[in-house]
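What you see is the complex with one protein chain gone and the rest in place.
Letters A, B and C name the chains as they come in the text, with residue numbers starting at 1 for each one.
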Amino acid sequence: MSRQNFSALSLLWRGLSRHGGWREQWRKPEPKAAYDAIIVGGGGHGLGAAYYLAKEHGIGNVAVLEKGWIGGGNTGRNTTIIRSNYLFNESAALYDHSVKLWEGLSQELDYNVMFSPRGVMMLAHTVHDIQVFKRHVHANRCNGVDNEWLEPEQAKAFCPPLNISSDIRYPVLGAALQRRGGTARHDAVAWGYARAADALGVDIIENCEVTAIRRDAGGAVEALETTRGVIRSHKVGVSAAGHTSVIMAMAGVRLPLESYPLQALVSEPIKPIFPCVVMSNTIHAYISQSDKGELVIGAGTDAYTSYTQRGALHINMHTLDAICELFPNFRRLAMLRNWGGIVDVTPDRSPIIAKTPVPGLYVNCGWGTGGFKATPGSAHVFAWTMARDQAHPINAPFTIERFRDGYLIDEAAAAAVAH
Amino acid sequence: MSVLRTPGGGRVDRERSLQFNFDGKAYAALQGDTLASGLLANGVHLVGRSFKYHRPRGILSAGAEEPNALVTVNPGAPRDTPNVLATQVELYPGLRAISQHRWPSLQYDVGRVNDALSAFFPAGFYYKTFKWPQRAWKSVYEPAIRRAAGLGRAPATADPDRYAQRYAHCDTLVVGAGPAGIAAALAAADAGARVMLCDEQSEMGGSLLAETMARIDGVPALDWALRALATLAGNPRVTLLTRTTAFGYFPHNLLGLNQRLGDHRADPDPGQPRQRLWMVRARQVVLATGAIERPLVFPGNDRPGILLAGAARTYLNRYGVKVGVRVVVVTATDAAYQTALDLHAAGVAVAAIADVRAQPVGVLPDAVSRAGIEIMPAATVLGTRGDRRVSEISLGRVQGGMVRPAARLACDAVLMSGGYTPSVHLFSQSRGKLVWNESLLAFVPGLSAECERSAGACRGVGDLTAALEDGAAAGLAAAPDPVRGSWRPLPEAGTTGGCGWLGALPQPQTTATDKAFVDWQHDVTTRDLALAAREGFRSIEHVKRYTTTGMATDQGKTSNLNALSIVASGLGVPISQVGLTTFRMPYTPVPFGSFAGTSRGALFDPVRRTPMHHWAQARGAVFENVGLWKRARYFPRAGEDMHAAVARECRAVRSACGIFDATTLGKIEVVGADAVEFMNRLYVNSWTNLAVGRSRYGILLREDGFVYDDGVVARTAADRFHVTTTTGGAPRVLAMMEDYRQTEWPQLKVWLTSTTEQWAVIAVQGPNARRVIAPLVEGIDLGASALPHMAVARGRICGAPLLLFRVSFTGELGYEINVPADFGATVWEAVHAAGQAHGMTVYGTETMHVLRAEKGYIIVGQDTDGTVTPDDAGLSWAIGKSKADFVGKRSLERASMRAPTRKQLVGLRSRDGRTVLDEGAQIAALPGQQPPMQLIGHVTSSYYSAALDHPIALALVAGGRTRLGQTLYVPMPRGEIEVEVTPPVFYDPKGERLNA
Amino acid sequence: MLIIVCPFCGKRPEIEFTYGGQAHITRPERPSELDDQAWAEFLYMRSNTKGIHAERWRHARGCGRFFNALRDTTTDHFVATYRIDEPQPQIEQPAEPVPPP
Partner (left out) sequence: MPEQAAPLDDAAPPWPPLLAPATRFILHGNAAVRAAATAAWGVPFAEEACRARLLGSRATLWMGPDEYLLLDRAPAEAAGDTASGLERAMAGLDHALVDVSHRQVAVEINGAHAGHILNGGCPLDLDLKEFPVGMCTRTLFAKADIVLWRTAADAFHVEMWRSFGDYVRALLAEVARDC
């Protein structure tokens, strides 16, 4: 199976024939009776894992089962922030692995995922923030991950709309900047992986919901029951984000996960005004500008677990009062669209990428609000884990057992609390 | 007066003319005009450029669905507002607006070149190219794309306006004040309901504002509406909200309404809000949101002068504006015939009505024929001409499945009507189930998910009489105490026949040359949709994302159903199988400022201040934010920076005495017969043998074993503890205590009360502390043996009740004076005055941090970070060893929590005796490493110690307590710093000073 | 912003409440007798139910009481709220959405 070349030249050539020659970017196959491996969940992580299984491990007889349409979950609902300036060695290794893959992903997939390393700036508003961010900066430097400290004036120079007045309620006292961080085009990640995996023989099967997991006498996975029939495989990787608990329960596996609504919103498109990504954990504001011109703003999670994919009005109100405080010129801009996703959160807010107690069953979950940035790296090591039935050194710490044993990777706790 | 203005009628004030300015040119209009009607009255149709191809675009509609006419109002002024709809801008004298997204001008836009090259920019072209060279995306392609994208410009200055928010409750909220909504509000109000009726327009009445023929209750429909509205306005239980858009439908019948209060005023009062966001909780909701006319999809359907037929009727009847002098009507419904008749009566030449239906029959076609207007049945549109304004339309005739050219007609406006799409946005937001109605060619509300019902055109009941009945029935059913189960939708009412056309109009086999637009603003054409299908994007969500159809600022109000139909027919499946994209909040864009409301400036978050705040402020204190509190960080004197001020403050405390405001520490009164048991179960310490009048340093863990909070806990009576917490920790510690008290140990007789704010706390620390307070304190023996370190006593000070702690967070002899908060400022001033004879200096949190670090006292949240156990922090001594259990104990028993390699709190001294380490700096055991390094810890606190005259630091280091005396390395960008590992207590390790 | 029926105060807006996670997880009487796995179950394992979920809420900005609720996590409709000392009501999943109280 070959994929059509994507390039300026091919666009020109096919443009002359009114683009009649373009084929499906990925096939719409009927599910086969059996596969060497099945991925449950057609988001970026799942499609990417299928791609790397085929590309790097020679396992091309793979199906990706998606209950809706690919990229329709958190892949298509997030604010596309990419960075790797995490504190702990384990996290930094995982996310930096990902950033390195992002840097060549458009070329690797022959699909423009629009990775834009425009810089991610995290604002410090308290003395405590300064201490935490400087700890990150030092740790990252020693880990070979770029992250630098900016004084308020430097932060303003990097992001001109930022209000650095000392009169506001929580003045900007400085910022940590990762220049290699940035954004990418979320849909393109799903579609690019799908197209590339398809070209390597992977069957991408949409509108196919898993309803049960069959296990053999020894307890190992042997087949999935789906809305499109029974599909056999002895290797099943679950990459289903907010619905992971539901799928894993079918195999009797309990996970330390809770699913929360998370919202995001965009403004109407405006001419370029915002050159980077800005995050403020202290006052809960996450903002960048898309190539189309919309300000893309991440809101907080709701307080309660839910599968409704919608959040509350007051969450948006708190997000936007913070945005308007930091960027007072944006007060007259308008919210165009708001949406919600479901994020699965672990007790230490770090993911699980691991084997499970059920032989042949693997899980990649618990990404909380930060899964998009990890897409290529997570998919890459998950494929490795599935192919070799053992963890890649990068995901080795991200086990299920760490919660029993107390080896948490608690980035959120390390950011600590004000004293 | 313009020839395009009718001589009379409509809702504009003929007596009040005004001037406005668009793109630098002055125009005349009337009070009551919108920017759109004002421009049309002056013959201006060209108002914008499309997003991708920069095609000239005119006004398409007369309402919130407008995709083309986006302008910037007040450009460059303080109230600069981009991306507003000309159809919604109410004119006032002197209003200035400009067009957007064009360069150098609206008339001549170089971006138009994109249109010529459009063959190479199909849907999703950017996914296929711009990949090489790797770095060029960020540096070359993306900046170019970004510059080309976007619509208006963000304001260059901060918004000067206020915004308000208000909660409201009602029995019945009616959204939309057209005929169905007014009928619903009347019925509900008659039944005694507390009613709110809102409408997005400047005037209520909906379609009746442009109605000239219909009559209700024997009077012209509009008169009926005005009378009904007057009745409602006179009812004190009814609230009428105009210019108010119900933008969001949230769970449990909460609706978000945005009311525009100031934008239509030439000189808004700066003291009044520009907009008000209502959060309305309604027992019952009636959605009477009407329907939106659908454009027809044919080649060249986007030229200025081509607009919706209903909009043309609105401009004529409501605003007294003719959209042209010679028009062609293209329609799939009877409704447009009425437009033709009205225009004809107003003297506009109607060149023809091209009806896509094979045999238009009925009252209206008959009337049109009688008026001498030609009807062309089985018609289609083959194309249009005219650059910045339509000048000609090419019509075809469909016969036997073949399309043949039929006529070319000159015209200056084309009015199209593909039928009406019910506005089900809010219903869908409420999670009600939409069902496809094949006879209506529309999705209509099915099963409700909330206490809600739809009425009138928004559920396909378009006929005026039926809509009124439908509204009245809905309003009555939505009155208070409806019969349980009555929230189910009403049975389907009668509907108007003839439901229009979906998708592209028939075209000849040969491919048309011009584009047929589905989504005007985003330039999505039938070809783009076909390409998406060809490339395998079959889910409607994929089509939307790949082509961006329906994602423009109008969110597909005019385009979604046509796009859906084209995709469905391309795939050969029924529309109901393709499904709809999800409707999202907000219905129309809502300013960020409305969401933010009053949360701005000083009101962004509460500012908590202590009773001594103003004293500190008057003395030039520099404050820091700690949670919501403002705490004095240091008190610089003239010429001092923080370093100098802190060094001075530190020296004063060590050599004489200092005074410090510790009011913000959390305080919880734990009272009851089981108070001791409760504290034993919660804190790591043992409390059983703590005597009344004594205190102890307490540590609270989370159940996972990590340090959560700490503070001094005093036993003030056998059944009473005065627990202090960290400043930021106070609320969460109380919440955690309540959780265990209520849910795990409800049998314990113990109660919790926050007393954080009851007490002002004045710390007096230093060798002279006793001498300072002794003359002021009554009823307490301050002698070292009577009131030793960690003792607590009650007495009086300066006439105030006193709870006196002998405690020290500095390592010096120290007291904490607790007085009821109203006394805080006066007692503080008295102590400060008394201290002047003893060298007293006021100090802030920074000095407090240095002094405690010299003593190795930790700050939770700085020296611990949520991954630190008591043993890690060197606090094992505090744990009650004989206790079987306390919160977190079981977690500490896991092997990982006892590993000798855990990071432990130690002291660090720079080998050079000079370098103050960076807080957060990393620590390595081996020198000379390159990234990625093997790191064993980090610096948590670091200061220059004035008392010791050398830098000190606390650090968490793997196996730190086994490394005392070792040399470690702090790798910094400018080289490594050698440090020696020391015990964490630098100053007075024996504690002689605090026991003085 | 949901409406939640506090068993003591009645219908109140969600912002007056704090969420307390899955209900009916009792702290073991003698934690030291549990092995690490059993302790981790108590600490971290949650049902994350898709459907009717028994959960704790606290009317923190009201009467201060913890109480339990049954909520459908697919619609956010509450089926019941009950005091902490009351047993979980036996309620079958409603066949169709129930309007808010």
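One rule holds in what follows: a residue touches a chain if its C-beta (ideal position, glycine included) is under 8 Å from a C-beta of that chain, and two chains touch if they have at least 3 such contacts.
Note that the structure is predicted; figures quoted are calculated from it, not measured.
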Full-assembly contacts of the left-out chain, visible side only, are chains B, C
In the whole complex, of B:His101, B:Arg243, B:Lys557 or B:Arg608, the residue touching the missing chain would be B:Arg608
Can you tell me which of B:Gly111, B:Pro143 or B:Pro820 touches the chain that was removed from the display? B:Pro820
Consider the whole complex, including the chain that is not shown, and state which of B:Gln165, B:Ser202 or B:Thr826 touches that chain. B:Gln165
Full-complex touch with the removed chain, picking from B:Thr553, B:Thr588, B:Thr756 or B:Ser910, is B:Thr756
Residues of subunit C (touch criterion as defined above) contacting the omitted chain: 1, 8-10, 12-13, 15-16, 61-65
Taking the full complex into account, what residues of subunit B touch the chain not shown? 78-79, 159-169, 194, 270-273, 276, 279, 281, 598-603, 605-611, 617, 628-629, 669, 671-673, 749-751, 753-759, 801, 820-822
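The working rule: only the chains that are shown with their structure count from here on.
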By C-beta contact count, B-C versus A-B, the higher one is A-B
Taking each chain's mean CA coordinate, subunit B and subunit C are separated, in whole Å, by 27
Using mean CA coordinates as chain centres, what's the gap between subunit A and subunit B in Å? 22
Would you give the residues of subunit B that are in contact with at least 2 other chains, written as numbers and ranges? 250-251, 254, 279, 431, 704, 891, 894
Can you list the residues of subunit A that touch 2 or more other chains? 308, 312-313, 347, 405
Of all residues in subunit B, those that touch subunit C in their complex: 250-254, 279, 281, 431, 447-451, 487, 703-704, 735, 738-739, 742-744, 746, 884-885, 889-891, 893-894
Subunit A residues touching subunit B in their complex are 6-8, 10-12, 15-16, 18-20, 22-28, 68-69, 71-72, 76, 89, 103-104, 106-107, 110-112, 114-118, 125-128, 131-139, 141-144, 161, 168-170, 182, 185, 187-188, 191-192, 206, 267-273, 289, 291-293, 308, 310, 312-313, 316-318, 320-321, 323-325, 328-339, 347, 405-408, 410, 412-419
In their shared complex, subunit A is touched by residues of subunit B numbered 51, 79-83, 119-120, 122, 125-132, 134, 137-138, 142-143, 145-147, 149-159, 161, 163, 165, 248, 250-251, 254, 256, 279, 431, 511, 527, 531, 534-539, 541-542, 545-546, 548, 551, 553, 555, 582, 584-586, 589-593, 595-597, 599-602, 604-605, 607, 624-627, 633, 704-706, 726-729, 859-862, 864-867, 891, 894-897, 918-922, 924, 929, 931-933, 935, 938, 971, 973
